[in-house]
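Sharing a structure, written as structure tokens. Questions coming.
All protein chains of the complex are present and in place, except for one that has been dropped.
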Amino acid sequence: MSDLHLDGNGVAWLLDLITGAEATTTLRTCQACGDRRALGDHRAYRGAGVVLRCPSCQAIAVCIGIQQDHLTVRWHGTLRVELLPEDIPGG
Amino acid sequence: MREVLRESTTARTLALDVPDWPGQRAGQHLDLRLTADDGYQAQRSYSIASAPELEWLEITVEVVEDGEVSPYLADEVRPGDRFEVRGPIGGHFTWSADEGGPLLLVAGGSGLAPLMAMLRHRAARGSDAAVHVLISARSPADALYGAEIARLSPAAGLDVTWTWTRAAPEGWAGPRGRVDAAMLETTGFDDRAAARCFVCGPTPFVEHVLDLLVAGGYTPSQIHAERFGPTGT
Partner (left out) sequence: MPPVSRGFHGRRRPDVDPARVPPGQYVTPDFPVLSAGPTPHTELDSWSLQIDGAVDEALRWSWEEFLALPAEPVMVDIHCVTKWSKLDTAWTGVSLDTLLDGVETEADHVTAWSDGGYTTNLALEDLIGGRAWVVHEYGGAPLEPEHGGPARLLVPHLYFWKSAKWLRGLTLTSADEPGFWEAAGYHNHGDPWREQRYWND
């Protein structure tokens, strides 16, 4: 019996809301195993809220509580957020 | 809603006009939200199967017997009906012809939809990027976009292989059954490091194919996967 998880692409709308921009391409370095993978590649589990897990070691990457009018978000690991030239501080 | 087309015995393609749509990349999806007159809402994600170059959007809905949304979209909706649409969504599972190939596309059932957007985009741009496609379908009656794929296939650099898990066409001499290592070897690229793989379909299909690709010498960072599952969040 296979698990019924999805992936970061399948919960992209949630991730985009949290980061304020397209999030599935964002790279995350796992706090547990050190692998660096795109959020779109992370496995996504639906419980009361949504949990994203590292595709290499299954450690929890993001835990998202979905409440009536807000989200409660716990991040783990390190994200790499690419800057566009116009956003680079100090130019 | 512009039009509903019969795509296979169990699937329908819906053509949608979305005002102020910003355009999408091939592989992205949209969220559709339906509201009943008592306020009850249901939301589903659908890959955009049409090329970004097309002036409207097309999504392909696989009808789930006794489903809450798919039978409604397949049988009830009429041109002129209105829905809420959010998108385009997803940047990781996308391809642009500018990025070139080689690409290995592996589709399971309705997972062909976002990959079809990539093939349609490739054709619209006149790209000759090397693209090899492996499609797993139950039977010809269930196959999506069969005629169009047959028309596209002779294009330079494009190679399509079908495998049938339940019933193959009359006189079929090609692959049968579940995707296996041999099929990926045949449809893959000798220069593993140069290829990008896009895999889409139900979660068990995707996990199976990912295991095979990694065992076959592709690294996880070259592989993009999109898993389809029961009901939206």
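Order as written gives the chain letters A and B; numbering starts at 1 within each chain.
To be clear about the criterion, a residue touches a chain if its C-beta (ideal position, glycine included) is under 8 Å from a C-beta of that chain, and two chains touch if they have at least 3 such contacts.
Everything numeric in this text was worked out from a predicted model, so none of it was measured.
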Over the full complex, note down every shown chain the hidden chain is touching.
-> A, B
Given B:Gly23, B:Gly39 or B:Gly126, the correct residue touching the omitted chain is B:Gly39
For subunit B, enumerate the residues touching the unshown chain of the complex.
-> 33-37, 39-42, 68, 72, 76-78, 81-84, 230-231
Those residues of subunit A that touch the unshown chain are 1, 3-5, 43, 45-49, 51, 53, 58, 60, 63-65, 67-68, 70-72, 74
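The working rule: only the chains that are shown with their structure count from here on.
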Chain centre separation (subunit A, subunit B; CA means) in Å = 23
Subunit B touches which residues of subunit A in the complex?
-> 2-14, 16, 22-25, 37-41, 46, 50, 55-56, 66
Interface with subunit A, subunit B side, in the complex: residues 29, 31, 45, 86, 89-93, 203-204, 207, 220-221, 224-230, 233
